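The complex appears here without one of its protein chains, the remainder shown in place.
Chain nomenclature is as follows: A, B and C, assigned in order of appearance, with residue numbering initiated at 1 for each chain independently.
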Amino acid sequence: MADPNLSATPPQTLSTVPSKPSFWNDPQKRALVFQILLVIGIGLLLWFIFSNTLHNLDKRGIKTGFDFLDRPAGFGITQTLIPYTEASTFGRTFLVGLLNTLLVAGLGIIFATMLGFSVGVARLSKNWLISRIALVFIETIRNIPPLLQILFWYRAILPLLPGPKDSISLAELFYLHKRGLTLPSPLFEPAFIWTFWAFIAALVLAFIIGRWAKARREKTGEQFPVLWTAVGVIIGVPLITFFLTGSPLNWDVPALSGFNFRGGLTVIPELTALLLALSIYTAAFIAEIVRSGIQSVSKGQSEAAASLGLRPNRTLQLVVIPQAMRVIIPQLTSQYLNLTKNTSLGVAIGYPDLVNVFAGTTLNQTGQAVEIIFMTMLVYLAISLTISMFMNWYNKRMALVER
Amino acid sequence: METATQTKPEIAVSLRDVNKWYGEFHVLKNVNLDVERGQRIVICGPSGSGKSTMIRCINRLEEHQAGQIIVDGIELNNDLKNIDQIRREVGMVFQHFNLFPHLTVLENCCLAPMWVRKIPRKEAEATAMEYLERVKIPHQAKKFPGQLSGGQQQRVAIARSLCMKPRIMLFDEPTSALDPEMIKEVLDTMIELAESGMTMLCVTHEMGFAKTVADSVIFMDAGQIIEMNTPDEFFNHPQHERSKLFLSQILGH
Amino acid sequence: MKSAKTLAVAGLLSASFAMPAAHAGATLDAVKKNDAVKCGINTPFPGFANQDEKGNWSGLDIDVCRAVAAAIFGDPNKVKFTSLTAKERFTALQSGEVDLLSRNSTGTLSRDTGMGLTFVAPNYYDGQGFLVKKSLNVKSAKELDGASVCIQSGTTTELNLADYFRANNMKFEPITYEKLDEVTKAFDEGRCDVLTSDQSQLYSNRITLKDPEGAVVLPEVISKEPLGPFVRQGDDEWLKIVRWSYYAMVEAEDLGITSANADEMTKSADPNIKRFLGMEEGGDANLPLDKKWAYNIVKMVGNYSESFERSVGQGSPLKINRGLNALWKNGGLQYSPPFR
Partner (left out) sequence: MQAFITRETLPSLPPPNTIKGPMAWMRQNLFSSVGNTIVTVVIVLAILSALIPFINWAFIKADWIGTSREDCTSGGACWVFVYVHLKLFMVGLYPESEVWRTLLVGAILVVTLAGLMIKAVPFKKYIQIFAIIVFPVIAFILLSGDSFGLPHVETNFWGGLLLTLVIAIVGIVAAFPLGILLALGRRSSMPIVKAICVVFIEVWRGVPLITVLFMSSVMLPLFLPEGMEINKLLRALVGITLFQSAYLAEVVRSGLQAIPKGQYEAANALGLTYWQGMYKVILPQALKIVIPGIVNSFISLFKDTSLVLIIGLFDLLATIQGAFASPKWLGYAIEGYLFAALVYWIFCFSMSRYSQHVERSLKTTH
């Protein structure tokens, strides 16, 4: 809009707004038309798929809907983290599979991180032999498909173990055999709850000690061995409580009876193979991430820290690691995501994960392909979205801290 | 003590027949140097002449392979305790500042006092603010290094070193990564520091600085100390032909 | 996104060109157009679907496919085989990827009514049994409490097993795999104590063990497993062609016609035989096939007995007795309605 104050006598011939381009030459209009066409196109495609699917399902007499989730499953599952019998519903099957998936993913992430960080640090070792071995490990493992590694452990290595009757036994408590690793399982008496609460209390106490030590350090400069104290408290307090309450814990010790071990807890070989393969495979990638993360912190940083008198371990703790972590964490998260997605390979060795028991057996027994595949994909999608939301949050926070 | 120091000046840094190799390359050749307490020494020379290496040996960022380096009466060797002790006494300012990007200016300054000297945070922060004031950027204390200009960053780096209350300061080309308009602010800080009586070893080509504050100028070439003289003498009457060549090159600019 | 749009347009175009295949006779038309019967079979499975090094197929289930091809084209080799896992098999049939599923699948009420499929007829009467290592000294399935059991997932076997153990108040640990050879391998390596499957499969699995003599099939049969071909629902003509192609093999055995004597038998005076072999009117009924379709089947594929013996019976490594699969006359269940 023309402002009369700015130009006292606006020439009448000049338009106050730019002249309009013709409809087809206006980039905004073109974009709009294009987008409308695109939406129509995709809508048609979806409608096409949808109507075909409905028609096909209808013709084959397959009922759509999620009613099947309430029907009894009728089949057994090797490893269930929640109570499950053949009479449980398909909905329960879904949960059992999901929990089994999360179990492998969770344990795998822990092991892969520990192994990966160790190998990554080993890669930077001053000892030539260690760094070479780490290099060979990384270059070998990450160039072999994870599925092959899973199968290798499951089909080639674990069967070399003896049968249950000739188990490798440790102190008659732990037994390693073809069908897994059998360990004593704990049986809690009611009084055990005190130990549990003591543990919680110890955690709180350790936290308080940490805060106190920090405050004291800042106040007086005195340093306090927080880590060791915390470890001592977290182990010691529940232990003392445990004995004071009369050791309210028994062990269900496995014993060989009939075909298998009775009692105790058996880690099935499918889980072992899957965990081994995925942890090792992911660790190779994590090692590279850790190495490049640490190396991304310029040498000048540690030199500056050293010239200020910081010892190498403090330099690592206060200067190198905080900076390396910012490079490492985003990549690490995406490796965690990959590991979680790779747990689906368990289907190849019969590990009862979500894909196996739900997108496999359940699909087979019910024929509800659309619903089941949809639900399965949704689960993985939800996991990925959660993780990438975390990443965005983290990146934003880091961007704030850095600038 | 007082009389002793007056009659016989205290030696802050002493290098005796120091030799160093990078692989096959002989970087330092029989370097001998005594720096008295309170002396300001400027080291210049063409690149690759070993000047940075020499001062980096003084706080053992580099390891010398033959000869002796004695700082504040302590010999530098593989003893970790000695290294610790020397690094507390010797501050260093780098060409590329090397501030910790994940910490604020204030935290950069307090880190070492708190963890190495075990000084309470309040005290450390107070000291830090004092030095930040001396380098004239107290109002930037809460910012991150990435938010500052190069000159400001270098001044923070100087303040950070000073927070450890060092007795000797090493400067490794502190102005060569800076834009021309920022060089002055850093040099001013350094001059002020020199005037306060700090023992300083500066690798720099800032002749103005050398003339203003240096007690002596060392010219190095090919791993050797070629010439050492007062700034006046060195700049006006260089003795060695290589010094002359070097001076004609940098002054010809 | 241009590509998505193109896709959509392409999809719509193809939709308008796609022929609705619901009407009777569509399958036969398609088969004739392809000049081959698309037959869904098992992954290599001794006795029922053998594959040699060159990729040629043979076996009891394969013969059904060949019989249908012989009936339609007079050429048993006009078959295109597709190996299917347990999971894929019904989808493949439903989607038209195969015209006929001959993959030792059990006919059940829900499969026959709830999945858009029709069970043709049982070409092998089977029952689920147990295979155990001799070293375990187990004589009956009732002694299997607490055992680890290897099963193929997604089969009726898996459900029967759970029912059986529940009914007998026993516990078991199910170890499931997608593919049959994985199940066998796991059993062989000692991952489980027991392998359960249809008895036919147990015999077939047994010969692939490292030590076939070290394993025995227990006497208990815990289920009825009528195995046979499936076709899509809604094309009666096709269903009838497949069903009667199979009956023709049984009827041929009943009538004593073999691939060796088929030509000779055309001269037989027996009107049943004459009708069957297409020498007399009335045998072809109303099937849209050549008059000599049954003759072609017998001549080119053989009768049920021939097929049985060379695939799973005494002429094969499996050496399974006819048992329930003997002709009705011999106390078995194989029975063809009359060809008239």
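Everything that follows uses one rule, which is that contacts are C-beta pairs under 8 Å (C-beta built on N, C-alpha and C of every residue); 3 or more make two chains touch, one makes a residue touch a chain.
Computed from a prediction, not measured in an experiment: that's the story for all the values here.
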{"item": "Among shown chains, those touching the left-out chain", "value": "A, B, C"}
{"item": "Contacting the left-out chain in the complete assembly, out of C:Lys133, C:Lys185, C:Arg243 or C:Arg322", "value": "C:Lys185"}
{"item": "Identified contact with the non-displayed chain, of B:Glu10, B:Glu192 or B:Glu233", "value": "B:Glu233"}
{"item": "Chain not shown, touching residues in subunit B", "value": "19, 21, 23-26, 29-30, 65-66, 215-216, 222-230, 233, 239-240"}
{"item": "For subunit C, the residues touching the chain missing from this view", "value": "1-4, 14-15, 18-22, 26, 30, 43-44, 53-55, 80-85, 87-88, 91-92, 94-97, 178, 181-182, 184-185, 188, 207-210"}
{"item": "On subunit A, residues whose C-beta touches the chain left out of the figure", "value": "31, 34-35, 38-39, 42, 49, 52-53, 55-57, 59, 126-130, 133, 139-140, 142-148, 151-152, 155-157, 159, 341-342, 344-345, 347-348, 355, 359, 363, 369-370, 373, 376-377, 380-381, 383-385, 388"}
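By our rule, only the chains that are shown with their structure count from here on.
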{"item": "Mean-CA-position distance for subunit C and subunit A (Å)", "value": "44"}
{"item": "Whole-Å gap separating subunit A and subunit B, where each centre is the average of the chain's CA atoms", "value": "49"}
{"item": "Subunit A to subunit B touching residues, read off their complex", "value": "217-223, 298, 300-301, 303-311, 314, 318-319, 322-323, 326, 401-403"}
{"item": "Contacting residues of subunit A [partner subunit C, same complex]", "value": "37-38, 41-42, 44-45, 48-49, 52, 56, 59-63, 74-78, 86-87, 155, 159, 163, 178-179, 257-260, 262, 269, 347-350, 352, 356, 360-361, 363-365, 367, 369"}
{"item": "Of all residues in subunit C, those that touch subunit A in their complex", "value": "1, 4-5, 7-9, 11-12, 15, 22, 86-87, 90-91, 94-95, 113-117, 136, 144-148, 153-155, 158-159, 161-163, 166, 172-178, 182, 185-186, 189-193, 232-234"}
